[in-house]
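Complex shown without one protein chain; remaining protein chains in place.
When the chains are written out, they are named A, B and C in that same order, and each has its own residue count from 1.
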Amino acid sequence: MVTETRAIDAPHRGLVQTFVRFREIGLIAFIVVLAFFVTLRNPVFLTFNNLRDIVLNISILVIVALAQAMVIITRGIDLSVGSTIGLSAMMVSFMIAAMPELSPWLMLPLGMLIGAILGSFNGTLIALGRVPPIIATLGTLSIYRGLIFLYSGTKSTINAYEMPPAFRQIAKGAPLGIPNLILFAVAVAVIVFLFLRYTRVGRDIYTVGSNPDAARFAGIPLQRTLFLVYLISGLLCGLAGVLWASRFESAQNNTALGFELQTVAAAVVGGVSTLGGSGRVIGVVLGAFLLGVINNALTLIQISPFWQQAAQGLLILLAVIVDATISGRLQRMIGGRS
Amino acid sequence: MSTKRLHNFWTKWRWECLLVLLIVVVAFVNARASNYFLNSTNLLRMTSDFIEIGILILPMTFIIVTGNIDLSIASTLALSASLMGYLFMSGWNIWLAAGVALLVSICAGLLNGVLIARLKLPALVVTLGTLSFYRGLAYALLGDQAARGYPPEFTYLGQGTIGSTRIPFALLIFIVLALAFGLVLHKTRFGRYLYAIGNNKDASRYAGVPVDRILITIYVLSSVVAALAGFILAARFGSTRPDIGLGLELSVITITVLGGVSIFGGSGTLVGVVLALILVAILRFGMGLMNLQGQVQDIVIGMLLIVSILLPTLIERFRHTWHWQPRMLWQSLAALLVLVLFISFFFWSRSLILFR
Amino acid sequence: MSASMPVFVMQEVSKAFGGVQALQNVHCEIYSGEVHAILGENGAGKSTLIKIMTGVYQPDSGSMQLEGRPVVFNNTREAQEHGIVAIYQEPSLFPDLDIAENIFVGRQPVRWGIVDWQRMYADAQALLERLGLKLDPRTKARELSVAQQQIVEIARALSMQAKVLIMDEPTSSLTLGEVEDLFAIVRQLRAAGTAIVFISHRLEELFTLADRVTALRDGRYVATRMMSEVQTSDLIRMMVGRTLDELFPKQMVEPGEVLLEVEGLSLPGTFTDVSFQLRRGEILGMAGLVGAGRTNVARALFGIEPASSGRIRIAGREVRIESPQQAMALGIGYVPEDRKLHGLVLELGIDHNISLPILERFSPRGWINTRSETEAARHSAQQLEVKMASVAQPVGQLSGGNQQKVVLAKWLGTQPQILILDEPTRGIDVGTKAAVHALMSELAAQGMAILMISSELPEVLGMSDRIVVMREGRVAGIFEREGATQELLMAAATGAR
Partner (left out) sequence: MSTKLKLFAVMSLLLPMLIACGGSAPATDGSATNGSATDVSPTTAADSQPASDSASGGAKTYVLVPKNLGNPYFDTANKGAQEAAQELSVTVTYQGSAAADATQQIQLLNSLIAQNVNGLAISANDADALVPVGKSAIDAGIPVVTWDSSIAEGGRTVHINQAVSADIAAIQIKMASELAGGSGKIAILSATSTAPNQNEWIALMQEELKKPEYANLELVETVYGDDQDEKSYTEAQGLMTKYPDLKVIIAPTTVGIAASARAVQDAGKIGTVFVTGLGTPNQMREYVKSGASPQFALWNPADLGYLAIHALHAIASGQIEGKPGDSFSAGRLGQYTIADDGTILLGPPTVFNSDNIDSFDF
């Protein structure tokens, strides 16, 4: 039958293919090397407490980066995540401050609902209104941020003392020995993984991103899938907002300002292609972890705070370049079609 | 014949006509709402607030026309201004310092361009990285210091007026640059290539268009112009801090898109972009005169951006492929209900804290 | 025709787009177990017809019946659920997904709402085996050849238990050997009782495969005939409404001196040690399977993906070609295989497309002289008889044949000595095809050297002075016009004895 001969012989190809399929290996290697050098400079890096701090610090990032990744897989982008988190955090904090007798756990669904509504507004613009995602979410980035300001009015901040201790326990508690915040991140990662891998809707997200035209011909509900992705993104941001307020014990007008850049960076460093169609949960988690490690390392190895942003930018750039050149080369080696 | 010409004019310049109409409406409303709007001193002073953005939208238009994006311009601006300030503070002549900063900005543009054109990395990702990298370098240079004490012949760039008039000198720079960029985009081979690349990069390459070289050129151009805008901003401030121009890129992209440049590349005119700049400038100035708070102004601009992109698509769809389905009624009713509930919750819950 | 009742019937179907009547009162009956060809020039309404059958469009009037019951499809999904499945010209797979998922896209087997990957892989494996494709269903689609992708699409149709399988020019990107394999599969499906609607511009294919043929012209139904009762000239008359002059009007000219000489050209992974000569006034045909490296050689000659070793001589002088600009400076023109992707900037006007490679001529100091540009473009377009509303009309609005004419006008404008034509008549109708062939012949007679890559053997045999056959990246043989036959070329291309 029709089988083409290729440039690479079978065993070699198998190895390369494995590497391409599990490109996260490169990311892990990068993290390990980084960790090695940082530990040489400052052994504190590898202590349990420090690692726990890193994981705690990226927990919210993981949740939102996964949302961002789903959006990017459909060839979109959600720049409004930071503002959505901020608005959710502010509204939830208002509620809990006004009704401290309420069960703080009620705030989780409330925040998620608020986020989902904001997300579905994005989704409507993008799926129904055909507004390019970058434009729609650039607009809602300012709109939602402005709404936070309008909402909080003269109050502008909800402080720690106005939040019942039980609310703060949502993120900080550790009834199972592991801080809740980490459990949330793990749970979201697992759910998103299962959703993307084992449901038809989840598969549709890849389908739509991989080839939107063909998806339409294959009878995939394109608009509904896009709408859903932005709704989910909003929903996870809403959850992140509650966790944010709980963890930082405050809600402010500038909560999560500029967070969108970090989430995009985590997703992209984690191997989610901005051309759509590919990206894995484990990669995104590792991407977020790498960002966390970089942040932590720059502090620990005594890089002047003035150099930190430059170093961070450079490392992200490096990770992307290395990933693109290596995977591009391997892709060519196995004779992939462009 | 004349109706046909009119029709052609309308199809070609529809967006620009709408922008002019909007400008007239906004100007009229502003003039009615505030006595201070139609005042030449005020209007001229206001222009200086938008000159740097105005200069930055010019190369951004080139880049978006080719279907790419440059998120790093504001950071390049900061890097150049900071380097100039740093060198000046170490005793260099200000013009020499500016020259060196200009050279560095070329390198910054080259890095963007080479990564995008040669390594074929997505522009969004590359410039997101350099956004952070270049800004970081600016911080590394100046740290917690401010460069200040620029000589008057330098601050003239940002603060001076032409002769005895009240026209800012920087406005003249902007007008000259805008004319130059407009002519290059619409009248030259280079400009034509930009549109060709934006519409179909591969076909352009097959037709012998030096795609890589052009992409690198416009990224270098973008950085050099950003450096120039940085000098003007530093001159206007009379000082440089590394956070100079933080976040300008979002305004620049907003105005460019509002000007009718498709974010997917291949279409848009510089006239439209300049009109969008004027629109945003008088809108913001008017809102300022009406004492609308900054965040509320951002909401208005954000909505303007979305509506301006949404409306044409919606009209197009209603004209062509729209057919009523009963399903839609329920969907819109549900959407309306959610919206109403959300708004009610919004006001109710804030009242819990604010009005108690 | 096994069944007495047609499985699918379209009656008096009409469809208009913004005032343009694409289909008018077309009817069509399709029986189980037949291969039903649909014939027509570009713009005759074939694709609209298919899109109505598959639910992409809804007819303005008329009705459709499936197995005797009236049906209405609001979208492709509904059509698929009724067993009507289409395979389009360009494979529409999802490059990032694996084969199994491409087959079951949107219909993944689920158990309690959870995708059952194991079953999916097993089912996919079974389907692939049935179609004789030995591939791991976990392979990503982007790693497949065009032919393999096409088979995956057929597997997808099979998995849907298609009653009616519509194939829209499935052979246009395939080479002979692959076409044969495809036909074997189609016959197998036919034997199993599937109704197959087959669209192709290659008339000779229809004779080997189709049972009946329905012709459309200008959106109207012309006739339905048994294939066994018609001849090529009948088909052309049904399509064009008149008899056509010769399809391969080759003028015989005495080739001049060697203009292009390629020696030992190699690019690892794509082609190895390719050598041939091209003379002035000669049409050199290049045949071979897709993936044999023909297009890669052309791309290397044009500097898009330069060769890593070997020599290229033009008029005896050794040259290095590392970019299209260099190639153009050396007098090479290249009409690429994919018109929409590489040949044209669809959104730009005809004038701007034609002037793109020669813009420097109208802009000596960078400033474009629009008047002389438009004039020159209008002149070229009119010479090639491009049907257009105005010279500024976006080329995306033109028919395939007219688009190809614009591509040709564009490259002729560069006044090349050497013209590389990669599948110059793919997917264009017979009328335009003949015109393109006449033009090629004319150009060669004027002394141009033409390298023509084609997967249509009749075209290669009809138009070429000499023929290079490539196989697996190497030159498998060079044949003179006299003495070359389809069988010889096939044997060389496939390596069969």
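List of remarks:
Just so it is clear, a residue touches a chain if its C-beta (ideal position, glycine included) is under 8 Å from a C-beta of that chain, and two chains touch if they have at least 3 such contacts.
Owing to the predicted nature of the structure, the values given are computational and were not obtained by experimental measurement.
Taking the full assembly into account, the omitted chain touches A, B.
Remark: the omitted chain is touched by one listed residue; of A:V33, A:A160 or A:I191 this is A:A160.
Contact with the chain not shown here comes from a single listed residue; of B:W13, B:Y36 or B:F190, that residue is B:Y36.
Hidden from this view is one chain, which touches subunit A at 42, 44, 49-50, 53, 57, 98-99, 145-146, 148-150, 152-154, 156-157, 159-161, 172, 244, 248-250, 252-257, 295-296, 299-300, 302, 305-306. In the full complex, subunit B contacts the hidden chain through residues 33-36, 39, 42, 45-46, 48-49, 52, 139, 143-144, 146, 148, 159, 233, 236-239, 241-248, 284-285, 288-298, 347, 352, 354-356.
One rule holds for everything that comes next: only the chains that are shown with their structure count from here on.
Relative to subunit B, the chain whose mean Cα position lies farthest away is C. Rounded to a whole number, the gap between the C-alpha centres of subunit A and subunit B is 28 angstrom. Chain geometry summary: the mean Cα position of subunit B and that of subunit C are 43 Å apart.
In subunit C, no position touches at least two other chains. The set of subunit A residues touching two or more other chains is empty. Across the interface of their complex, subunit B is touched by residues 77, 91, 94-95, 97-99, 114, 117, 120, 124-125, 129-132, 134-136, 138-143, 145-155, 158, 253, 261, 264-265, 268, 274-275, 304, 306-314, 316-317, 320-321, 324-325, 328 of subunit A. Within the complex formed with subunit B, the subunit C residues making contact are 18, 302, 304, 323-325, 327-328, 334, 336, 341-348, 352, 356-357, 359-360, 363, 366-368, 410.
Across the interface of their complex, subunit A is touched by residues 115, 119-122, 124-126, 128-137, 139-140, 143-144, 250, 253-254, 257, 263-264, 293, 295-296, 298-299, 301-303, 305-306, 309-310, 313-314, 317, 335, 338, 342, 345-346, 349-350, 352-354, 356 of subunit B.
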